[in-house]
Each structure stands twice: as structure tokens, then as C-alpha cells.
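What follows is a single structure, written as C-alpha cells, with notes after it.
Every protein chain but one is kept in place in this view of the complex.
We just call them A and B in the order they show up, numbering each chain from 1.
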Amino acid sequence: MKLRHALLASAAACVPAMALADGHEGERGRDGQVNIIYWQAPSTLNPFLSGGTKDVESASLVLEPLARFDETGTIQPWLVEEIPTVENGGITEDLTQITWKLRSDIVWSDGTPFTSEDVAFTYEYCTNPDGGCAQITKFEPVESVETPDATTVIVNFKEPTPYPYTAFVGGESPILQKAQFENCVGAAASTCTEQNFGPIGTGPFVVTEFRTNDVIAFEANPNFREEGKPAFASVNFKGGGDAEAAGRAVMQTGEFDYAWNLQLAPEVIAQMEAGGQGTPVAGFGPLVERIMLNNTNPDPALGPDERSVVRPHPFLSDPAVYNAMSMAIDRPLLVEIGYGQAGRVTCNWVPAPESFSSTSMTCDVQDLEGAKAMLEEAGWVDSNGDGVREKDGVELRVLYQTSTNAVRQDFQALIKEWWEEIGIATELRNVNASVFFGGDAGSPDTFQKFYADVEMYANTFNGTDPQAYLANGLCDKAPQPSTQWQGENISRFCMDEYDALWNELSQTANIEERQRIAKELNDMIVQNGGMIPLVHRGRLSAHANTLGGVKLNVWDSELWNIADWYRIGE
Amino acid sequence: MLTYTFRRLLFAIPTLFFIAAAIFFLLELAPGDPMANVPLTVPSDVKEQMRQALGLDQPAPIRFVLWLKQFFWIEPLNLVDHWFGTTFAEGELRIISWQNRAPVFLTIAERIPQTLWVVGTSYVVAILIAIPIGIYSAYKQYSLFDQAGTFITMIGFSVPPFFSGVFVILIFSVYLGWFPTIYDTRLVVNDWDSFMAQVRQMFLPVMVLALQITSQLSRFMRASMLDNLNQDYVRTARAKGLVEKRVILVHVLRNSLLPVVTVIALYVPAIFSGAIITEQIFKVNGIGQLLITALQANDWPMVQTLSFIFAVLIVVSNLIADVLYGVLDPRIRYD
Partner (left out) sequence: MTDPAANATTMADEAGPNTLAARPPRSQWRDVWDQFRTHKGALIGAFVFLGILALVVFGPMLWPLDPTETNMRARNQGMSWAHPMGTDRLGRDTFARVMFGGRISMAVGLTAMLLSLLLGTLVGVLAGYFKRLDGPLMRLTDMFLALPILPLLLVLVVLFREPLSSAFGIETGIFILMVTAIGITSWMQTARIVRGDVLALKEREFVLAARSIGTPPRRIILRHMLPNVLSPIMVSATLGIATAIITESTLSFLGLGFPPDFPTWGRLLFDAVSFLQQYPMRAIWPGLMISLVVLSINYVGDGLRDALDPRIRGRGARFFA
């Protein structure tokens, strides 16, 4: 234990900490208060009603799942004895049932025992159709939850599920206390303000005061299962403001100990770090900023039922065009301008976890000449001298849209210049984020309608298994009028081989095999004109130099190990 | 006067109803979606279910009537319950925010103290500074004091708070380390130390806000004084041998305050929305910050309720301004 923390402290770049790290074990609450700032303020502590990262992460101090992912993305038992696998008999051979054995020493913060009833109740709570549960996808494959005794939970799946660690795993699906939420099921969920703002949990802290979108006060849980933890007696969890102010409060003025998700220009981070009070830490999940290529024809002249529905796109289906567009982009520069430490060049749709990330493509060198030559060879030439290439009367003119956001507009400006240099006329457009991501079927500007040739945004997936995410490339997931423009296949990518391969993935349990298929699917969609990945975006947070034990985790709540945090030095 | 006030109050009712309807249906037309901030990892059919759970599948006129009932009947009942421990409103659905599924009024009640502390103080400070500056600048028009005052107030006025806020934070917090940059809304003032802590955390936001308001008010005060200083009655007063101090501070001031009082009364509601940016920069998390987060989250019940409360405040302050006008200026008679 000691060794682990000592290593951690040095890893967190606190050089003098080595000598002092020894003093961090002792009685619960010895280190006073820890101050955390999230520039997006939590609006509720019930993660089932919101789904926002800020809400999920603030609730993770109180509510816990059966198992969590650690900072490497490996699943760890949390409220259970061990992780069920096929090998240890926890998962049946036909992959339709998983059995969780709960730890018997766990009590809720009010002193009552934690039982399988609570787990089964959580399932009922979220799957109630009137409740509007944000995490319902976690429970969708689940047929039923059984509780043979107080410490056993059996989850039955509707069909063979090779990756069963979704329900009750990770910060997004923690366990609620049945006694507290019993009367809050379904339509009553909204009337339970007291419960939603002050859930009783098994975690290291209990809520003492919750002010929505402002501040939360926590105290150490006297009934927490681990002796001597948490080291902090209280947590002051402030929300609001902007990323810059949060970074400043940790790294320059030292008012706060931990600041979440500092999406700031690299120069600004460096300047703040020079303040000497804190250190930025970065972690990389699967979040990718990408340009989606429209596989359908977005011509405004087409009717509402055909626009962005009928195939093919007039020119984006030509491999020479989309490959040239990708080659013309200087990704290292984009990283440097937009994300600095919190970004990496990527050519992949699934850049993480590493075991699932393909290594077959490289794209870190800009090649304008190569791009021009490629277009030239494919017959795209500028015959009328207007700077725009054309072929068979079709001109290379793209409408490039994204959400309104300073970094994205910088990217647009740069990419537009590169594309125009290789002879692709580019028109830029940006749409207010709440409209763009709003999903209003009546608005022509949503990213799902995709009334443009290319569009840029970022997306990711939860947990460490990309199967559900890879399903976003299936033909029948394309948004269209008959589905009210709902659907996750934004680029309307459609390839029979892809669908077949994904079906194979959904029936494969062997982990190496799954990784191989996932990489292949990733390559298939990128190489066949589904998208142009740009930047693998990380999470950049900062902690005070006096705060020890921080392990930035992008696979679960960032505050997953707050029970292990401690104050370095006096 | 009384009948006039009464008539105005009566007239306010249809006005306010019209405003409530206008806000509601305009928000209804706005293409924002409360689910826009839910992460992309949540599929669209789940979002649709969440939308239904908010009652969004009901037609707009029904929701408007429901909102009216909630605002004018259920919420006051809840207040009565809160005061007298009765249970009139039990089981009735209150106005529920879309972003946190909690009653809107609970949140507003949490936010009012810090807004009153910070914005209220800065307004009082600004009035106390602006009126003397305005008077003296006008009295000594084109003097060094007047020129410097004009210069400083104009600079203060032309710098937006998102700049001045960050600027004073850099100077006073980062370099000098005198004041905190983050407002602690949980601070309870119960002794000298906590009072000083409150003063310290209020200092920067009050400074930024007061600078802006002072700039505007002192300009109005100066202009109004200048107008009156050139009037005949001033000459008459001087001619009749009154002391200069009395001429300025009694005769001129009383008449010059007239439009300024109107402006002060009119600004009372405006400072609530004017504090949005300052509140956000110093994390004061008051009413202004509540409004802007609600707008960003497309939380229409919150926006609707807040806007309507502002509307009520504005109508009332207008009324007060008009009545004050009548009291201060005997030449104006309302009938």
C-alpha cells in the first residue's frame, strides 16, 4: 500500500513528495477538506436522470457500481468479491447469464446492509418506461435480474452477450438504495428532489448539502468499508465558471485542489503551470475529433425525403477524393493548435483502448503534392482555371459544417486552406451546438440530418468494449425520414462486408479474436470513405501539488479513487 | 395619485399575462432541445423517452395553462405550506426544471442571497459614488476633475466585464494574492472573520459591477445637472442672494435627481440580467448564472419562470419610477 502511494506521488510529478508520502496513512478524515472545481456545474446527483459527465462524476463520490474500470481500462471488483468470467464460472458457457457475488461487509452510509435487493431495484428503476432513464442502454440486453439470496445477483440476457460488463459496471450505472428510492420509480422520479439531490450510497463520502448547478458539500462516510479512508474529512465540490478560471484556481492561486477537464489552448496551460501551484495530467479515452463524409447526396434541390438519403454522393464516393482530403491535412499542427498535451494524431475511429486500436494506417505527415497528384490521376483536373477541380461536369465543392466552438472554427479555417490548395472549394458553416446536437427532427441543421458534404464533431464510447460503438457503421442505423432522422450512422456508411463482420463480432467471446475483428472494422470504415479521423482527444485535468493519490481515469469517473486521495506534506 | 397607482396596477395584469404568453410561445418556437447536452453516447431513442418523461409530448397550449396554474396557484400554496407547516399543496406537481428535475423555485430561493449581496451592494456602492461625481463634474464642467472623470467613466463603460473581470483577477488574485477568485456561496456570516471573508470574496465582483454602473449613472447625473444649472430659476435663486451651496444642493439637485431617480428605478431589474457575465466569471452562481445555464441547457421551465419574474420586477419598478416622478415633480399630475 505504502509503496503504491509513494510511486503514485512521484508519478504525479511531485518531487519532494517522495519523502513526505509516508505520512499519508492514518485515521479517516485526517487531512481536512479537499476542494474540487468542475467548470460545468452538476445539476443533479442522480446519474440515471441526467447522463452528463459532470453529474455522473460528482455522484461517484457517493454512489458506486459493482465493478469499476481502473486507469488502464481494466475491470476491477468494487462491491463484489471478484469479476465473474467464463473461466471462474461466473458467466455461463452460452453467454446468457452472469452471476455477481456481492461482498457481505458493505453497508449503506445510513448503516443498513447493502443487499442484492438494491441491485435488482436499480434495474427496475432504470428500465421503467416512464422514468426517462439516461442509462437505459446499459440494461437493454438484460432480460431479468434475479436475487436468490442477499449477496447473489444473477443477470439474464436476452441473447448470448459476449461482453456482459455493462449493467452495474462503471460510474454510469451505480447502485441506488432501494429503501430510499422505492417511491421514486417511473413518473414519480421527478418529484423526488430530496432523493435525487442527496442519494444515500456506499461510497467514501455522503452529501451534506446540494445546491443545484452551484456547489455540493460532502463529508466522509463514517460507515465506509475501508479503515482509514477517505483521508479527507470533507469535500467542497464547486461548479460553474469556465475552464480557464478553474485551471487558474488550481495552478495559479492555489484556491482549489483539483480541476476537471481543462479544454484550453496549450499556451494557456503552460502559462498556468508556471504558476507553480499545480500540475496538469492527461489521460486518453476513445474520444476522436473527426470529419464525417456524407455517403448520400445532400443536394438542396432534392426533396426532404431524398436529401441526404439517396446514394451516392456526387464525388465523395471516389476514393481518390477522400484520400486526398485526408492527405492534405496537417494533423500534428491541428493537435498543437487545438489540444496540445490533451491531443494526439490519430488515423483511427477507435484509438483506444490500445488492445483494440489499429496500427495499420499512418497519417501524421501532410502531403499536399501527393494529394494533388492523386486527384490528377483520378481525372479531377481544373480545366476552366477557377482553382476548383472538376470531372464530368462535377466540381469539387464541399460544404463543411460543424458546431460553433472556437477550436472547431480554427480547425475549419486551417482545413479550408489546405483543401483549397489542392483544388477543393470549401464553404464553411457553423451551427449553434444546442441545435446541431439537439436532435430536433424539425430543424435542418442537426448533425443527424447532415445537410452538408462533410461535418466535424467528436464522439466516444463508454467502457472499454467498442462493439456497440462499431454498430454505428451498420447500414440500418442511418438516419432517414422514416426513423424521424434518428440513428447513429451519421455518415450513412453502408457496406455488406462491414455488416457481416460486425455480426461476427457480436457472437465472438474470445478477447483476442474480438480485438482483431474490431481493428478490421475500424480500418474498413476509415479506408472506405466513412470518415477522416483527425485528433485523438484526451482529458486534461489539473491537481494541486499538495494533493496526492490522483490517478486520472478516462474509463470511469475521474474521481473513482477519491478514497485514496491524501494531502502531501503538512 | 392613489387612483392612478391603482389603475396602473390593474393594467399590469393583462400586460403580464400577455408577456407570459409571449415568452412561452417564443420559447416554444425556439429550436433548442433539452436533450442537446446529453452525451452522444446516449442513443436517440433513449433521448426521445427522456423527452417524454419531461412531459414534452403534451401540446403547447396545455403546457402553458399548466404552467400558469403552477405559477399562480400551486407555488403560492407551497409557500404557505412552507411558512405555516400546512399541506395544501401536497401531491401537486410544481414547476419542474428540465435539467435537474427539481422545483424551479427551490433553486431560485437558493440563488437569491448571493445575487442580492453582490449585485445589490454594487448598485448601492455605484449610486453613492456616481451621484457626487456627477454633481461635482457638472458644477465644475470642463475642469480637470470633470475631464478625468469623463475619461475614467468612459473607459469603465467601454470595457466589457468579461475583460475587466479577468483583468482584476490577474492583478489582485494572481499577482497580489489579496482576494479569492471563486465565490463561496456556502459561507455563513456569523462572526467578524466570516464577515471579512465575505467582504473579501465580494470585493472583486462588486468592483467590476460598480465600475460599470457608476460609469452610466454618473453620466446621467452630470447631464441632468448641466441642464438644470442653466435654467432661469438658478439665476433667480442666486440673484436673491442664496448661498451657492444651497442653490446647488437644494434647488438644482432636487430637479436634477428627477430623471436620475427614474433611471435608478429602471435599472433595478436590469442589473439582474447585467450580472450574468460577472457572476459567471467570479463563480457567484446567482440568478444571472442560473438563467444562462438554463438557456444553455434549453431548460425552458426555468427560463420561462425566471423571465416572468424579471418581467414582474420590471413592471413594478416602472410603476415605482412613475409614482416617484409624480411625488418629486409637483408640475406633473396624474389623473
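To be clear about the criterion, a contact is a pair of C-beta atoms (placed from the backbone, for glycine too) under 8 Å apart; a residue touches a chain by one contact, two chains touch by 3 or more.
Treat the numbers as computed from the prediction; the structure is a model and nothing was measured.
Interface note: of A:Thr404, A:Gln484, A:Ser506 or A:Gln527, the residue touching the hidden chain in the full complex is A:Thr404.
Residue in contact with the omitted chain (choice from A:Asn430, A:Gln486 or A:Gln527): A:Asn430.
Across the entire complex, the residue among B:Thr5, B:Thr121 or B:Thr150 in touch with the chain not shown is B:Thr150. Considering B:Ile182, B:Leu257 or B:Val315, the position touching the chain not shown turns out to be B:Val315 (whole complex).
Summary of contacts with the chain left out: across B:Phe6, B:Phe167 or B:Phe195, the touching residue is B:Phe167. For chain A, the list of residues touching the undisplayed chain reads 244, 264-265, 267-268, 271, 333, 337, 404-406, 409-410, 412-414, 417, 428-430, 432-433, 435, 444-445. On the side of chain B, the interface with the absent chain consists of residues 11, 15-16, 18-19, 22-23, 26-27, 29-32, 139-142, 147, 150-151, 154-155, 157-160, 162-163, 166-167, 170, 216, 219-220, 223-224, 226-227, 229-230, 258-259, 262-263, 266, 270, 273, 276-277, 291-292, 295, 303, 306-307, 310-311, 314-315, 318, 321, 325, 329, 331-332, using the contact rule stated above.
The rule is short, and it goes like this: only the chains that are shown with their structure count from here on.
Distance between chain A and chain B, defined via averaged C-alpha coordinates, is recorded as 38 Å. Interface residues of chain A facing chain B in the complex, by the touch rule stated above, are 37, 41, 43-44, 46, 49-53, 129-137, 187, 189-191, 193, 196-197, 209, 211-215, 217, 236, 238-242, 244-245, 248-249, 252-253, 255-256, 275, 433-440, 442-443, 445, 448, 457, 459-462, 486-488. On the chain B side of its complex with chain A, the touching residues are 31-33, 35-54, 93, 96-97, 99-103, 106-107, 110-111, 166, 169, 173-174, 177, 180-182, 184-186, 280-283, 285, 289-290, 293, 296-298.
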